[in-house]
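Encoded as structure tokens, the structure appears first; notes follow it.
Apart from one protein chain that is not included, each protein chain of the complex appears where it belongs.
Right, chain A next:
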């Protein structure tokens, strides 16, 4: 089947026609293109499914005969400098491309419905397909320059998609923040690439590893320089995968539409950093400092992400911090040298997190009609609650995703997380303790999200938030005038219902902002509406359409069964190679080198019970804290007795600690503040300073010369005015002075 490989370079270019056509169409024939609308969704899904078939084919081939294929052709020819483009198909590539295409397809199908009322529907699909293209290009690239190119393109897609709703100022800030933060990483990546090019003279992965290992073996390299270059390369991965110092962009990236958060900011793009480190692991593993640094970054990130996720109000932001924490797990696994486990967790996490994000999108979609089209409201978990009754299918899917992420067997993430925890015990006990306690924290915050969202009663109607935020209702839609039809009447009804406790005059003030005719007509009979509202007209969220539910259900299947690729299964020969390790057998696996492949079932079960019990502990605490009062009394009693038994001092102390944690988490660990104070303001001050310098000093000299020459000219003009008498005066006076002295 050699000939299919010859066409493997086409993989990234298959989805490309869609964004090109949509882009050209929108620029040149906007109305005609917009009329086609739905017609564009179909080809993008189709093309992506073709890619999926392609990559599935490759992966089957690789399982059978472990081949690595590479195809290269030249890009620029110069005498002493040439660049090549290539296509490398190895297990890592095919895993990533299958992941990208499956999640991508589901998200595309989902967003067809999710975005169907949006004005930017076509733009969305163009961006989305382009990001798939560049992501596929990233995973199939065979040298570092190509990686850099697609790395930046992916970053640009992320920028465009975060800023998709560009009328929101918060989205505008978020996308710039994301791009600049990623650019800091790219800065490192580029310098690292250049450094390694200088050391080895090659960009090609395999040549690079070979030459580099030879050099290290012969001790021919400056160790400090190599460490610096490797560190810079790693900086790229840190920024893209939202690791500790550069993670600030990821929570803000949730300003984008939810399908984007599912695809790019949970499943694929943020995994690119993990992919890069996995790809370059042969390089990093030679340098012990760097590999330890990777593990350290991973452990800091996973703890930080988990603590920051504890008290977020926004459902997507807490999911984002959870993503960050899980990426920290992967980074930790890579830092420990267990390549396989990191990839395993990457796969399982991608499916679970995509499911969770799609679920949250479905929730947001159903909440939006009730609370309004503002992310402060529709994504606010404070306003949710009790959705279990209204969106049962979403609830089931979300619950499964939550359980999977918590690490409850037999769901996907259990298998991978368990292995990471096991490996961390082998690596270092301190790291293992942190990782295990974070597993508990994961369970805690995930269940917090679940409970706040689905249990209890819909909190919107208990909130008298009309007092706080009356005027900020988005009475106009996102896209200005034309989008007004999106606003549904239920939304207006609700306004009346929630604000009816206030004074009557207040109504009129509120609706002055809205110049719509409908509202004015509705302002008039508001008393009757208030009475109307006491009857049964609370509008409740609805379950989403089937187009949105279908991808979620498919992802539920994945979440249930994708763990199987990594589960050791006994074959007839007694070999227990699971599919994934068979797949990656050509790759390195440092930690398990000396371990035989037989999994000790006893050890496995003890470890598993330990991690599962931690997870259950987290779930239990969270259900103590967040289980609504009225929904189950038994728990409450238990909790009350538990609380009563605790002495008062400890209770106060506990309250203080909880307060500190909540403040820490709510303020995002104060890291954003620090960055704003130090970097943003620093750059502003620098800009003002250089501007001042430029204006006053450099330009000042020029202008000064100009003004000086003007005055000189004036003086000369005056002097050379042609008045004979003044000439005579000067002449006579000088003669007199002369005479006076001599």
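Keep in mind that, in the parts below, a contact is a pair of C-beta atoms (placed from the backbone, for glycine too) under 8 Å apart; a residue touches a chain by one contact, two chains touch by 3 or more; residues count from 1.
Operating definition for what follows: contacts and distances are computed from a predicted model.
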item	value
Protein name, per the UniProt record, of whichever chain is missing from view ("Nucleotide-binding domain-containing protein", "U6 snRNA-associated Sm-like protein LSm6", "Probable cytosolic iron-sulfur protein assembly protein 1" or "NAD(P)H-quinone oxidoreductase chain 4, chloroplastic")	"NAD(P)H-quinone oxidoreductase chain 4, chloroplastic"
Option touching the unshown chain, where A:433, A:625, A:698 or A:719 are the choices	A:698
Selected from A:183, A:206, A:390 or A:457 as touching the chain missing from the view	A:183
Hidden partner chain, touching residue among A:60, A:652 or A:683	A:683
Touch with the omitted chain, as defined above, among A:12, A:104 or A:163	A:163
Interface residues of chain A (partner: the chain not displayed)	23, 26-28, 30, 75-81, 145, 148-150, 152-153, 156, 159-160, 163, 166-169, 171-173, 176, 179-180, 183-184, 186-187, 190-191, 194, 197-198, 479-480, 683-684, 686-688, 690-692, 694, 698-699, 702, 706
